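Missing here: one protein chain of the complex. Every other protein chain is in place.
The block that comes next holds chain A.
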Amino acid sequence: MDTQGIPSLHFCRVCTSLVTRFAQEAFGKQYKQTIGLDFFLKRISLPGNLNVTLQVWDIGGQTLGGKMLDKYIYGAHGVLLVYDITNHQSFENLEDWFSMVKKANEESEIQPVVSLIGNKIDMEHMRTVKADKHQRFCQENGLVSQFVSAKTGDSVYLCFQRVAAEILGVKLNKAEIEQSQRVVKADIVNYSQDAAARTPNPPRSSMCVVQ
């Protein structure tokens, strides 16, 4: 999947809101349904003037499963497992997803870098998944641990950057991390009016969209 010298990374599915936030730097207050797949291309830069093109396959749709999912996950360089910190079920489903990712890549030469991402940190007051539970899951399985808010854009760019750096074996120093942390701008969402904004993604639209 390399194109003309620029390393191209193939990422797999994130919840839709996170991908749109990353790809368009906008959080759709009324974003569209993902029924099948969605594709995004994004260029990011890493230390050492390294430009990387990311191909993001958003597999947020409920209608995908089984054989097809295996096919989409196979050969991915990175996989982002996203759950909602205010929804415990979405976290529990990740275990199945993780084993599916491992199984899909059993015969692949490259093993994807997998990151566990807790979304909706802007809703910290409604958190139901404890942070140490998240950390334990990461340690046990060797996952890159991250927290983001797709709504405010907090750490979204960094989250893709960190996984890309990990894949390419590039080290990000603290200054660079701090710089990336504020790249994606936040916008104001009127909580009382917009039901869709209040629950930016359904519990399933994390990695667990498929039954």
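By our rule, a contact is a pair of C-beta atoms (placed from the backbone, for glycine too) under 8 Å apart; a residue touches a chain by one contact, two chains touch by 3 or more; residues count from 1.
Going forward, contacts and distances are computed from a predicted model.
For the omitted chain of this complex, the UniProt record lists the protein as "TBC1 domain family member 14", which is one of "Proteasome assembly chaperone 2", "Translocase of chloroplast", "TBC1 domain family member 14" or "RBR-type E3 ubiquitin transferase".
Touch with the chain that is not drawn comes from one residue among A:L50, A:M68, A:C138 or A:I177, which is A:M68. For chain A, the list of residues touching the undisplayed chain reads 1, 3, 30-41, 55, 61-68, 71, 86, 89, 126, 128, 195-196, 199, 202-204, 211.
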